[in-house]
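With one protein chain withheld, the remaining protein chains of the complex are depicted in position.
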Amino acid sequence: MDNVIATHPHTHETAVPAEHEHVVLPQHRHHFETEEQQREAGSFGMWLFLLTEIMFFGGMFFAYLLYRNWYYPAFTVASNQLNVPEGAANTAILITSGFFMALGVWAAEVRKKGLLVVMLILTTVFGVAFLGVKADEYHEKYEKHHIPGSSFSTAMFTNPAAYGLKEEPLAPDMAEHTQIFFFLYFAMTGMHALHMIIGIVILFWLTWRAHRGEFSAGYVAPIENFGLYWHFVDIVWLFLFPLLYLINRHPLK
Amino acid sequence: MAHEIYHDPSNVTNPEHAEHHIVSPLQYCMVFGTLLVGTAITVIAAYIDLGWLNPVIALAIACIKAVIVILFFMHVKYQSKLIKMTVGAGFFTFIVLITMTLSDYISRAWGMW
Amino acid sequence: MGISPVLWQFLVKWLHASALFPAEASTISPYTDALYFFLLLMTIVGLILVGVLIFGFSIRYRRERSPVATQIEGSTLLEATWTIIPLAIFLVTFVWGALLYFRIYDPPANAMNIYVVGKQWMWKAEHPGGQHEINALHVPMGRPVQLTMISQDVFHSFSIPDFRVKREVIPGRYTTVWFEATTPGTYHIFCTQYCGTQHSGMIGEVTVLSPDDYQRWIQQSTSGMSLAQNGERLFASMGCNACHSGNAAARGPNLAGVYGSKLTLTNGSQVLVNDAYLRDAILSPSQHITAGYAPIMPTYQGQISEDGLIDLVEYIKNLQSNFRVQQTLMTSESNQAAPTTPTEGTTSETVKP
Partner (left out) sequence: MSTSVPTLHTIVSLPDQSTATLPKKHYINNEHGLLSWLLTGDHKRIAMLYLISITFFFFIGGAFAGLIRLELLTPQSDLVAADTYNKFFTMHGIIMIFLFLVPSVPATLGNFLIPIMLGAKDLAFPKINLLSWYLYLIGGTLTLAALVLGGVDTGWTFTTPLSTHYLNTHVLTAATAIFIAGFSSIFTGLNFIVTIHRMRAPGMTWFRMPLFVWSNYAASILMVLGTPVLAIAIVLVALERLIGIGVFDPAKGGDPLLFQHLFWFYSHPAVYIMILPGMGVISEVISTFSRKRVFGYTAVAFSSVAIALFGFFVWAHHMFIMGVSNYSALVFSLLTMLVAVPSAIKIFNWAFTLQKGSITFETPMLYAFGFMGLFTIGGLTGVFLGSLGMDIHLTETYFIVAHFHFVMVGGMLMAFLAGIHFWWPKMTGRMYPESLSKLAAVVTFIGFNLTFLPQFILGYLGMPRRYAAYPPEYQVLNVLSTAGATVLGVGYMLPLLYLGWSLKYGAIAGNNPWQATGLEWQIQSPPLTENFIETPIVDYEAYDYEWLEKKQREEVTTVG
């Protein structure tokens, strides 16, 4: 039996960097023919997972698009209640975090253990900083009664003058729709923050593993794949920031 | 038995396979700088009244930033065609969701139905 | 032989009472049935074709007769055939179906209007003359009837199988369906969209009457107040007439004759004033401000029931002059809640009390 089977020499025809030769990594899973195959399968799998994330956020982005068109006046004034300086600072913080993550991937690829650990820690620090600023923003919304639900108040939109705002007051029925804006704001940034929290938990774990030297011998797939995830979370924010904070500052008449 | 075939070409070489490319820290720094500049521009642009151009500019900058992140931070520029197509497929389906659904909402206003 | 006569009689009666094909009781039915039979024919021909191929080949090429298979790669010509022919048939079906769709959902201009409110779990029909029916609907034969429908809670679906019409009844939005009944009799009304516990109890009967019977029915079952008259009361008691008084200096636009006209809104867009527009303008006025007026109208969301909205819509629909608006304004100013007995017809719908 089994005469389809022939010996398959494990030749590395592809140009693998010289130091990779002849080293069988302990992390190499033996159902893969080569480490190259394993690495590419891993990153392809990660990309497919990110596709599902695109579609997951896609549903909310569509809801935002729809209701912004329906309730444009409500969305513009509600959006102006968001804290642009904090949002902009957060964008910079997140980009910085992503930058350190990218450097971390590089550090792993060139097998610098100490640098990798430092980079992962920096990534974590900036990620936590992002969440801290976000928490402050949420708190501000809480104080302004802009959290959808029973405590939600449209007073700021029906009577802006009382709050020192220069905007035109909204009709009460339109002001009610600011709640949809704030719900979408919380849903989208909340879902984004949830992804950040999951990411930070994984970062702790990766930092610990990097500290043990697991990624300093040529096995970098977890770092690379986590990097993809972390950058994807960045990208979501890169769209959330203008959509929620910026594009409504000069409403069309 | 065809012993001469050791590797399925499409399995280990193109188009599904790409060399492992290490992006240099210098390149990362440049990307980082571009992203920060982009953020600054988008914030400044938001405070200038450009009418309908405001959202267009903001989203255009966001798209450019996203593409840069995808290409360099996420290494897609150096990846195989397969990965590039995968990324494309994701955004394609996203656009299908948006446009096909929007076609309903837009055309609802056309008639009294 | 062995079957008892009683059981036999029961079986005959039981089978006799069962339906196999719905009655054709509206002008739409023959059109729907024609497409149905075309599609049925397509299915049967397709099934026979596949059946003949499977059985034919199975008999001809069974292992006993054909011990060795002949390998065939495929045939572009054959494959093109069974790509193009089904595609052509499906496209014909598409065009035919689309034409039928517009026939069913495009009401003729002269259709009489009846309002239907769906709620868990009943249908409430409201005739303009003020006749209200629960889980029943009386319509005249040979006259197009348009139903303007809305749900008070969840999705329902209004279906009269014997008329081949059906339309979802949606919360927050008017939908319409129309039919012209051809045969007197009673037919089922079903709610076909699952709407909660008593979904299967949300059924009723539509009674098709000859024009004479219908007139008789209309006169016998009126509640005394037409929808428009109810609307007029509501209009006054909600204080609508304070702004929509029709005076030149009024804070709200003049509503007389507004129905069916084209309005320019503050945002510059042009809209046709129809039932849906009127309803939306009452519930979310800020998106429907007529050009030249300030956005001061409060929302009535949650303050008027769907029935009340229908009354108001029907009132404004029939408002030809502002004479009575101003009359009621004066009476309400003199602390009388509602107008007394309606005087001569300023509302076009008048019903003998």
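We just call them A, B and C in the order they show up, numbering each chain from 1.
Following the convention adopted for this analysis, a residue touches a chain if its C-beta (ideal position, glycine included) is under 8 Å from a C-beta of that chain, and two chains touch if they have at least 3 such contacts.
The model shown is predicted, which means the values in this text are computed figures rather than measured ones.
Visitor: When the whole complex is taken into account, which chains on show are touched by the absent chain?
Guide: Spelled out, the missing chain touches these shown chains: A, B, C.
Visitor: Decide which residue listed in C:V154, C:M225 or C:I304 touches the omitted chain of the complex.
Guide: In the full complex, the listed residue that touches the missing chain is C:V154.
Visitor: Which residue from C:P5, C:P67, C:P108 or C:G260 sits in contact with the chain not drawn here?
Guide: For the chain that is not drawn, the touching residue is C:P67.
Visitor: What chain A residues would touch the chain not displayed?
Guide: 1-8, 29-33, 37, 40-41, 44-45, 48-49, 51-60, 62-63, 66-67, 70-71, 148-149, 176-177, 179-180, 183-184, 187
Visitor: For chain C, which residues touch the unseen chain?
Guide: Those residues of chain C that touch the unshown chain are 14-15, 17-22, 31-32, 35-36, 39, 42-43, 46-47, 50-51, 53-54, 57-58, 61-64, 66-75, 78-79, 82-83, 86-87, 90-91, 93-94, 96-105, 120, 153-155, 157, 159, 161-162, 164-168, 170-173, 175, 188, 190-201, 203, 284, 301-302.
Visitor: Which residue numbers on chain B touch the omitted chain?
Guide: Touching the chain left out of view, chain B contributes residues 1-3, 5-8, 10-11, 16, 82, 89-90, 93, 96-97, 100-101, 103-108, 110-111, 113.
We adopt the following convention: only the chains that are shown with their structure count from here on.
Visitor: In whole angstrom, what separates the CA-based centres of chain A and chain B?
Guide: 15
Visitor: Report the inter-chain centroid distance for chain A and chain C in whole angstrom, where each centroid is the mean of the CA atoms.
Guide: Whole-Å distance between the two chain centres: 47.
Visitor: What is the distance, in whole Å, between the centres of chain B and chain C, each centre taken as the mean of its C-alpha atoms?
Guide: Taking the average C-alpha coordinate of chain B and of chain C, the gap between them is 46 Å.
Visitor: Looking at the complex, which residues from chain A come into contact with chain C?
Guide: Residues 73, 170-174, 176.
Visitor: Please name which positions on chain A make contact with chain B in the complex.
Guide: 3, 6, 8-9, 11, 13-17, 34, 36-37, 39-40, 43-44, 47-48, 50-51, 54-55, 58-59, 61-62, 65-66, 69, 84, 88, 91-92, 95-96, 98-99, 101-103, 106, 109-110, 224, 227-228, 231-232, 234-235, 238-239, 241-243, 245-250, 252
Visitor: Please output the residues of chain C touching chain A within their complex, sorted ascending.
Guide: Per the stated touch rule, the residues are 283-287, 295-299, 301.
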